[in-house]
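Since the structure comes first, as structure tokens, the remarks are kept for the end.
Apart from one protein chain that is not included, each protein chain of the complex appears where it belongs.
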Amino acid sequence: MTEQKTNSTKTKHFTRRDTLKTLGAAAGLAAGSHLMPLSGRYAQAQSSEPIRIGFQAHRTGIGASYGRWYERTTMAAAQLINDAGGINGRPIEIVTEDDGTDPKRGAEVVEKFAIQHKTDIVFGTLFSHVVIGSAPRAGELKIPYFVVSEGHHVASGKLNRYVLQPGITDVKSQVQSMAPWVGSNLGKKVTMIYPDFAFGHDHRDYFSAAIAAQGGEVIEKIAIPPTEQSFFKYFPRIPKETEVLYHVMVGPGVLTFVKELGEFFGSDRPQIFGFIDSLEAVDLANPGLEALEGTYFWEGFPRYAQNDGANPHDAFYREKVGVDANGASLSDPKDISTYAHMFGCWETLYIIKQGMEAADYKGPADRAKLIEAVESFTDFPEGPEHPQGAKIFNGQTHQVFGIQNISQVTDGKLKVVHRTSIEDSLYEPEVDYTKMAF
Amino acid sequence: MKLRNSIRQGHFDSMDFGPYLLLATLEGAVQAAVLALTALGLSLVFGVMRVVNVAHGEFFMLGAVLAWWISSLLTGTPLFGFLAALIFAPLIVGGLAAVADRLILKRLKYDPEATIVATIGLLYIIQQGALTLYGPDARPVAAPFDFRVSFPWFGYSGYKISVILTCMVMLLGVWALLTRTRIGLIMRATQYDRETAQAFGIPVARVYTGVFAFGAMLAAVAAVLIVPTQQAYYLMGLDPLLLSFIVVIIGGLGSLKGTVLAAVVIGLSDGIITIFFDPTLAKILSTILVAMILVFRPTGLFGTATR
Amino acid sequence: MSGIFNKALMVHLGLIVVLLALHFILPAYHHVSLARIMVLAVYALGFNLLFGYTGLLSLGHALFFAAGLYGAGLSMQFFQWTAGPGFVFGLFCAIAVATLIGMLALRTVGVSFMIVTMMFAQVGYLLILYYNEYTRGDEGFVILRELRVLGPLDLSAEDIRYLVALALLAAAILIKLALVRSPTGRILIAIRENEERTRMLGYDPFRYKLMAMVISGAFAGAAGAAYGILFGYVGASFASIQYSILPLLYVLMGGAGVVLGPLLGTIAMFYLIDIASGMTSAYLFFVGLALVFLILVAPKGLLGTVRERWAPWLP
Partner (left out) sequence: MTTLLQTRNLSKNFGGLAAVQSVDFDLQQGEIRAIIGPNGAGKSTLVGLISGRIAPSAGTIAFQGQSITKLPAHARVARGIAYTFQITSIFANLTCRENILLPAQRAAVAASGLFGRVDEAALITRADEILARVGLGDQADTKAKEMAYGHQRLLEVGMGLALHAKLLILDEPTQGLSDSEIANFIDLIRTVSKETTILLIEHNMTVVMDLAQRITVMNFGQVLAEGTPEEIRANPAVQTAYLGG
């Protein structure tokens, strides 16, 4: 404290050289030893209050239509957890902050959670650039960061030990697991249309490799600039010999995209296979989407209740989140959920619970123990906690793997025609986070 | 390297050059038509009031969102809902713009810099309003009619072709309004010299409010026309704003003919360059092309100085 | 040097000392936030030099920020450089890009200049996406933590980060203060006020505008490089149009043509968003309302109004 006082009384007769000296001294001081008051300020007190979970939500920006449903799913799961007695006897509290679907704000929000809200962990991010922008801060502030992003960033080894994705399969395995079925049922000559985003490039690279392994070939790759509003002019690039058109779009242009696709081909079209990302939060009954009848989609979790007995926990999950059998909000049938992805929030929250219980989590001091506990998990059985299905977790890569669905548009609804096995989606680990220091 | 690979002669095997050009031209024409109408609104506001209206794209967005709202309120045929939207959405948007003019711009005495800030503020307010009241989802509006025009090589939306024609009629209408009527004369007089116009008894304040509302209405009309082929979305205003700015500058300030021509140039070049290059590279090249036109013809292709 | 000049110098030096003192007393959250604010303020300070002093409104400054960000990030990633060389290379990239864009864009004036700079920035943004295999496009990449060191200093530590950000900001403030109070700064202001008259006083406006553009771009690039190095992330969203508008908002809020205006504006904007978003999800509404209100009540920005009413000596 004396240090500060000298500084402020000096102000009046300060020269430039003095400033530089002080700056230098301060820098040296800071470098040499950890400043006592500072490290004190960044530490956190333990508490017997609720376990606080920072929810990094896309309330505004391009992720907002996903963010809304991520929030609803999270709140539903949190409610259930609390109704069942919370975690380690403590209730959980979801603290939500909007990240604007922006990586800069995302990093700021992580700081806010860690320091101001003093949450125990951060959770719930979807968009990859927000995850990657926030991850370094989570690592530096040593706060566990559970993402629900389906990006390959976690398993690629680019992030750090504090980042985990235990609730949703990553894009690499999703894409890989589609190739065998696509190759043997739809065709071998594939044209891909994807956004010129890293996410689109992942689809391009992983699918190209996977379909080649099936004896197929990607004959044309059409990367659409993300600023595009209209897609029609790109369709002539689709080669005539195309047997399968593989599309994955994201963002608000998706509706235009699929409408124009239908317009372009009419009835004489190749097989069309897409990722439901192209239609998340979009009503299949929308005018112009009739042309999708008979086409196929990947779905993480089938939007329409299948009633085929394959998934006994879907109905329970649906009811708790407030979604009807068509994947729409119970209160507004035109409000379509992001059903294929949002289950990840639910399942992640339960894994956090499981991890905290295994680690006997008491407070921020046990954060490393929590991560180690989650890393030690190997599989999650299907159940109310994991309604989408059973999963295998790889503690080294911090990534989970689950079954995937292929659905066909039949009478304006998505009907599952194939379920992959978990084994279809596994690949060689690219990283071992457990060897990194905390 | 990547650049060379992407100059593609190879893929005309997918569609012959002729039909591809036809398709690119049609797409370019739709974009040009809607852009011309939107940009004209910006150009009028810019020309008469010297206001750079950064919220112009939000008026476009509001037009689209209101079109969804109005047509979803009305049951009956899509045609009925659409016509109602075509009438009422622009009126509501125009009304809002008039209020914004009276409450904000007028008090700023139309100072060019201050109005930029104020319209950025307006942009946020409108955008947030749409997000809160309308939601983050993209929503469709049914086309009033639709049929697929089957060319031998590909199918095309009949509605899109009608959009081109409708925009042309609208543009002619605005041209007649500006050159053949007393309203147009008053606007031009105000544009030419505000003080003199005032001295001649022209109610300049009311003209400004009217022009600002009219400019916003043009954007809203354009949005209502195009929204059945796209979707209404709360962040959709940015692109039309940027493109309109480019069109207005390239076309030359206050030149109706220039604005339309520039919209055609930009719409078509955007469509046609995509035949030859990777899509993103095509966007890069067309953007550089237009920027270079501005750099070496700073006053625009067809107009006089734009300060 | 007259007394007035010394008074101005004292205010700026005093502010830097206050920021240093805050390092020891600020609560942690504000400490960590202020570190980021200071980096972004350097960006805004550079923008102000071009906009507030020279009268040129660029809507493409994100390009220069991104040039610094990517120059530093990519060189560190591919050559395993540490922060020092990475920063210098980022700064060099920004200066090179600003010089090139300046030579082209300064052929235009007024709204054309706005649009041309915006379009060049759009080209930069698309190039980042196009060369995805190196940049990972929109998703961006993380700069390895072990490379984020400057000699013995670990730049990912909260205390070092703050002090490094402060050192950068202090350098930016002092350079800018020296520049705007120099005869050259007087010429920049003259160009803003009346370009034709300035030319007829024997100054080549193009040369001075280009200089302002390059220095402004260098500030933006330094901020970009520092942002990547201090916060560990490089991504395309920093090259998007929103990040070109951001420094304009900071400057307008704090006061255009006042050296410290951008810093105050950056602080005000950060806390406006931070506090408003804590209270409502409709926080953009309040940002918009604040802008409209500000321009109606204090059109010269916070410090611009202070200067007008109480402190005409403020540079």
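Points to keep in mind about this one:
To keep things simple, chains are lettered A, B and C as they appear, and every chain counts its residues starting from 1.
Here is the rule we go by: contacts are C-beta pairs under 8 Å (C-beta built on N, C-alpha and C of every residue); 3 or more make two chains touch, one makes a residue touch a chain.
This structure is a prediction, so every number in the text was calculated from the model and none was measured.
Looking at the complete complex, one finds that the omitted chain is in touch with C. Touching the missing chain, out of C:A167, C:M211, C:L230 or C:M269, is residue C:M211.
Remark: the omitted chain is touched by one listed residue; of C:L59, C:I95, C:A190 or C:A282 this is C:A190.
Across the interface with the omitted chain, chain C contributes residues 1-2, 182-184, 186-187, 189-190, 193-194, 196-205, 211.
Everything below uses one rule, namely that only the chains that are shown with their structure count from here on.
Between A-B and A-C, more C-beta contact pairs join the chains of A-C. Note: centroid distance chain A to chain B, computed from Cα atoms, is 36 Å. Within chain A, contacts with two or more other chains are made by residues 60, 196, 225, 227. Chain contacts: chain B has residues 128, 131, 278, 280, 283 touching two or more partner chains. Those residues of chain A that touch chain B in the shared complex are 60-62, 64-65, 67-68, 196, 220, 222-225, 227-230, 232-240, 252-256, 259-260, 263-266, 281-282, 286-288, 335-336. Touching chain A in their complex are the following residues of chain C: 10, 13-14, 16-18, 20-21, 23-25, 27-29, 31-33, 36, 122, 126, 129-130, 132-133, 136-143, 145, 152-153, 156-160, 163-164, 166-167, 170, 174, 231-233, 235-238, 242, 273-274, 277-278, 281, 283-284. Remark: chain C residues 57, 104-105, 107-112, 114-116, 118-120, 122-123, 126-127, 129-131, 241, 245, 248-249, 252, 281-285, 287-292, 294-296, 299 touch chain B in the complex.
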